[in-house]
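Here the complex is missing one protein chain, while the rest keep their positions.
We call the chains A and B, going by the order they appear; numbering starts again at 1 in every chain.
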């Protein structure tokens, strides 16, 4: 042993360790961004789902509804103003949500570079385990969905058609409907955990509420997913033509 | 009982580690898990091999020194339906069956650098406390104890949170390697006491900041922590921490740099 009279320091003190970049914004603040943006998206989705169900009321009503969206606020504001506001808010929400998700994902990866040889999950559910990859599916889907039904560029009917026609044309194709089904199931799982998680993140859960929140999240996820799935499936089986 | 153990062996953080298989024979069901490791170590020493290092001290589930992953579960919690949540030292071999294979690994997290074999450095948790996990009450300044009344409900809830033993199982079990349950237990304990109010906002902001600095992951409310925690610290504490933190940020509290 070499004589060494140096002072003993604790092996690791924070100064010696690399400061992760992520620390500039608190992880909880990021989670809050995610929860708030997630809730904005959820609120939008509720409206969106209700709107979609109007497919059952026939082409005229549905197209009329679509027209109406573009005219909300008229004549106080020029046409499409409110729609654009909604679009911008949604875009900001999605981007913020995805940014926070990705940065927390990376933080988590850095936090455990070496995995366990054996690992057994007990509390983790399918929904909570698939939040991240499910989110990626949703992101891809959102892009596709806009190209398909909003812009119509990816739609068999093209962008000159009416919304009703685009929907019916698209969903008559089993492949397109399959894409929607997969994405909406992913959404269901995402919301099953997301709603519970958002309640926690925003500090609104407690021991007595915990069960209610979780039950609500399940019911809500099922209802929303079903609400979204009914129109495409109805088109596919020919209830809506 | 005879058991096959697969134990993570790693001489230091700088060297590579691997799982090594050992046979342990004549294990009594009354032994604790750590006593079983003691038996293995005595065998290893007498065979001229290096004994397995693992942290432990009180061996009665209160100091928080011990803690290993057992078959993929922190402290083995969650493996046996009938066994209450405990620290590793309170797990007894009667929970296992003759012929079982048991995987034993250290806590794995960037914030817990490995020292040797199953022993890791958890001083990051102390630094989270240093960042604000206290009430500033220098010795001698205290008023008469009964001048501070605490509703029984609050003091019981504060106690529940305060039972955290700082073992780090929550971090080990968390898929994100987050120490949120640990941090929340202290934030909630002190935040529920009247004495803890003056520093409440700064405390939560600084502790979370330190938690991020240490390289822990962020919480995604999965709940593996709570079911692995020997003290059953509940997820409610995380919600309360979040509530406090968002309130503190709104009120303008910012971490000390």
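Throughout what follows, a contact is a pair of C-beta atoms (placed from the backbone, for glycine too) under 8 Å apart; a residue touches a chain by one contact, two chains touch by 3 or more.
Assume contacts and distances are computed from a predicted model.
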Expected UniProt protein name for the omitted chain (select from "Fumarate reductase iron-sulfur subunit", "Nickel ABC transporter ATP-binding protein NikE", "succinate dehydrogenase" or "Dihydroorotase") would be "succinate dehydrogenase"
Subunit B positions in touch with the non-displayed chain are 11-12, 28-32, 34-35, 38-39, 42, 45-46, 48-51, 53, 55-65, 83-84, 86, 90, 92, 94, 115-116, 119, 121-123, 125-126, 129-131, 133-146, 148-152, 155-156, 158-159, 162-163, 165-166, 189-190, 193, 195-196
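As a convention for this text, only the chains that are shown with their structure count from here on.
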Between the Cα centroids of subunit A and subunit B the separation in whole angstrom comes to 33
Residue positions on subunit A within touch of subunit B in the complex are 10-14, 17-20, 22-23, 26-32, 104, 107-108, 110-124, 128-129, 131, 193, 196-197, 199-207, 210
Contacts from subunit B onto subunit A in the complex sit at residues 6, 8, 19, 69, 71-73, 78-79, 103, 105, 108-111, 113, 115, 121, 123-124, 127, 175-178, 205, 208-224, 226-228, 234-236, 238-247, 249, 255
